[in-house]
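A single protein chain has been omitted from the complex, and every remaining protein chain is retained in its original position.
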Amino acid sequence: MIIVMEQGATEEQVEQVIGKLDSLGFSVHRSTGVVHTVLGAVGPAELVDPNEFNVMEGVKQCRREMSPYKLSSRGFKPEGTVVRFKRERAGYVEIGGSEVVLMAGPSSVESEHQLTRTAELAARAGARFLRAGAHPSESALNGQRGLDAEGIKMVRRVADLFGLFVVAEISDPSRIPELEEQADLLQVSSANMQNHLLLHALGKCARPVLLKRGIAATVEELLVSADHVLAGGNYNVILCERGIRTFETFSRHTMDIAAIPAVHKLSHLPILADPSRATGRRDMAIPMARAAIAAGADGLLLEVHSDPDHAASEGAQAVRPEQFSELAAQLKLIAPAVGRSM
Amino acid sequence: MIIVMEQGATEEQVEQVIGKLDSLGFSVHRSTGVVHTVLGAVGPAELVDPNEFNVMEGVKQCRREMSPYKLSSRGFKPEGTVVRFKRERAGYVEIGGSEVVLMAGPSSVESEHQLTRTAELAARAGARFLRAGAHPSESALNGQRGLDAEGIKMVRRVADLFGLFVVAEISDPSRIPELEEQADLLQVSSANMQNHLLLHALGKCARPVLLKRGIAATVEELLVSADHVLAGGNYNVILCERGIRTFETFSRHTMDIAAIPAVHKLSHLPILADPSRATGRRDMAIPMARAAIAAGADGLLLEVHSDPDHAASEGAQAVRPEQFSELAAQLKLIAPAVGRSM
Amino acid sequence: MIIVMEQGATEEQVEQVIGKLDSLGFSVHRSTGVVHTVLGAVGPAELVDPNEFNVMEGVKQCRREMSPYKLSSRGFKPEGTVVRFKRERAGYVEIGGSEVVLMAGPSSVESEHQLTRTAELAARAGARFLRAGAHPSESALNGQRGLDAEGIKMVRRVADLFGLFVVAEISDPSRIPELEEQADLLQVSSANMQNHLLLHALGKCARPVLLKRGIAATVEELLVSADHVLAGGNYNVILCERGIRTFETFSRHTMDIAAIPAVHKLSHLPILADPSRATGRRDMAIPMARAAIAAGADGLLLEVHSDPDHAASEGAQAVRPEQFSELAAQLKLIAPAVGRSM
Partner (left out) sequence: MIIVMEQGATEEQVEQVIGKLDSLGFSVHRSTGVVHTVLGAVGPAELVDPNEFNVMEGVKQCRREMSPYKLSSRGFKPEGTVVRFKRERAGYVEIGGSEVVLMAGPSSVESEHQLTRTAELAARAGARFLRAGAHPSESALNGQRGLDAEGIKMVRRVADLFGLFVVAEISDPSRIPELEEQADLLQVSSANMQNHLLLHALGKCARPVLLKRGIAATVEELLVSADHVLAGGNYNVILCERGIRTFETFSRHTMDIAAIPAVHKLSHLPILADPSRATGRRDMAIPMARAAIAAGADGLLLEVHSDPDHAASEGAQAVRPEQFSELAAQLKLIAPAVGRSM
């Protein structure tokens, strides 16, 4: 931590700050400038709130000089993480490798028939994962976000028909064993990004984790959350950008495309983008899907529906079948520009 | 809902929009202007996403003309809600009445001794409620936010000693029976503001609910969340402003003091402010506490600690004992300016 | 405008609102629902502040139902504006047509030698416009933003050498005649986006205008500003996204890529992106440049420098020569995905 004392801070004030640093286990390097005294403190900075010092007399400013994430930082593992998936019917796929990976499906499962139709078109257009959630009203009824036991089995069944992997939302740690069995990738919603209990449980889980950024979270805070999973020993973490809240209201959230190259600079973890949730409208989701891949995203999570005008939920953000095929064709043109294929 | 068609929208496009409105159960009033055709639609607007229309051809803009909250709106109950608390040792207090009410206590319970000292000074300075949470690391261990069964009993015991009411955080609906017994007011954290399952369970609960605004939530969204509790039949809901995320970083969040008069204009529900959580620093929490009362807040939630320099968590935001007495004295001067007492 | 009365609003309150609407020249359509009375008012909405009604007794909410821009709206001119440039040495180019157009150059002019080197490499990599500003300290000295008379002549001279068009910043309306002569496109900085005097003067100007979005402005407000230019009779307006201020601080601003498809949906005007200014760092500007084109931007404004490590200003955001060539090659791959060429 770096503590800059106020111009004119008394020697006694400086001593009190040094004393506090000392008692917290920091070693202190003092540099007395013409105007300011600056204290450099090496020690357990991630355990100490800089405001402990900001409220002291004579302190102008205290900041951590290092980002409070470690395991997910690029320096910790310079070569970049590749998350590997293998399953008999679905084959093999890598996220973070040379291929851009699409995950597609309806916002919510309505019926096996509808899911089958959507899964078929997703697979035909090149998607490798089937995504499908519960209807919002069911979510409320079964007491948590995500599909119930029957729902997730149906998604698995349908995915197997078309050789797709399954990504499914998890919110209750007690359901990890069940979802580990049925799904290939467990997704943490943006609302749960800082649910430490869930993150810690997923650190012990056998499946890769897809961690979505909260709408009020910085990129750095997303990496801190990833550290909570990595610390448990599960190194297969994939991040996802899905929009932040700003003053602009034309689309639902402001998709922070710059988070994609920022994560690639700061971290070794792969990052996907979810333009459907970020924008809330299919006419915006499509160009933003292209933008995410052009910015270097390792893949996309996209809502597709065989008949969005009659979808049970979020129809406005679901891409139509023919739009999805067209988008996939566009992405095949863009991928080589970032040294990738699709 | 109001749908404005693009200048030059074709008759066919207008018809398609009208057809969709029709099929969703809206009755439509069409007004053909010189430049724009405007469709006014009366029907189940709260069940329909305006983006369903925004993505249609020829539509310039679709908006709900009415705020999607009802039960918490001022019009629904013009006279203002007063939430009443009664308990043998603590006596009687109203929130939303003529008195400004203070809720104070440490960020986390460290020991019965420390809690007792802090409760005593809070009571002496005029607080009516004792607030106390679990230490962050314990929260993680016991699997959820808030105090465990022992912790909440200890808080009750200490509160009784000094004639204080108890406010306690709830995050798991299954613990409602236990907390109903021990606490007088159940608090929903900002992270859980849109946890519908919890809100619905609290709608059936016998105790008043304190609902904190999420850091990325508008005032209107806070009122929508309140509606979820009110709809269950629990009309004793108190709101709380505790800061939103903006580009300003000097203090932790930007405390939106204007939310206080906004809630009083839009809703009949009382509103408190939590300057400790909003700012993260005691030197900011104190002036913001005064500002909240001057803006008309019905009370405050404040972190106070008998020895903040050695607090187990969040010491920087806890007000010192002597500061708390001084603040209480200042608030006694301010309250009459808004027609209140303390 | 739509005015929703509070539930329980008195007939007298409704009458007062109708009276006020009447006196302002609105014709009013009253709809009395079970719960709310809603007043639809057709009239000079763009001249009236909705808050005039929001502060009246019994009013729940007043909103304009129509966006307050007209001339720049897509409905006004469905086919899309193409801005054409022609000059002997530079040839012909269109913005808003089938080609993606690059504008490149240094942040500030340092010397004719440096400018010549940078212009040469920009031209060779495919740029069609030379952009170059004054050094910040000079800007302060000459009393305004942008190049002085000598500077702009030098940029013209160098641009002519390599067959480039010139884009130059304008902030003082009195300099329009001079810049009209030397430059092909006059740029309004984001800080001046709502400088109405400047916008009105540019409405009478013979050259196309490049209008940059303010860092705290919505897309709708950008279109309102464009209307101020269009209203003067100058229909050659090009918009530019260059980042908004949010809570994320990794790069300078948050580049709102979604503004690009939003403008294409709402307006007939072309839109460029300026990833250098938006991000402040070349390692972010490059992926964001690709993202902007993939999202459908009509071109880019990019800072390039022959030797950014020794640039007089903003070196960190200037792309190196070899990076610029590589980026141009990537953009050539991406352009066909959006039906364009480069």
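Structural remarks
Letters A, B and C name the chains as they come in the text, with residue numbers starting at 1 for each one.
One rule holds in what follows: a contact is a pair of C-beta atoms (placed from the backbone, for glycine too) under 8 Å apart; a residue touches a chain by one contact, two chains touch by 3 or more.
As the structure is a prediction and not an experimental result, all values here were calculated from the model.
Annotation: of B:179, B:226 or B:260, B:260 touches the absent chain (contact as defined above).
In the full complex, the hidden chain is touched by chain C at residues 49, 51-52, 54-55, 139-140, 143-144, 173, 191, 194-197, 200, 214-216, 245, 252, 280-283, 314-317.
Listed by residue number, the positions of chain A touching the unshown chain are 2, 4-9, 29, 31, 33, 35-36, 38, 40, 42, 60-61, 63, 65-67, 70, 73-76, 78, 245-247, 249, 266. Of the residues in chain B, those that touch the hidden partner chain are 216, 218-220, 244, 246-251, 254-262, 265-266, 278-279, 283-284, 286-288, 290-296, 330-331, 333-334, 336-338.
Basically, only the chains that are shown with their structure count from here on.
Centroids of chain A and chain B (each the mean of its C-alpha atoms) stand 28 Å apart. As a whole-number value, the distance joining the C-alpha centres of chain A and chain C reads 31 Å. Each chain gets one centre point, the mean of its Cα atoms, and the points for chain B and chain C are 39 Å apart. Shared interface positions of chain B, i.e. residues touching 2 or more other chains, are given as 245.
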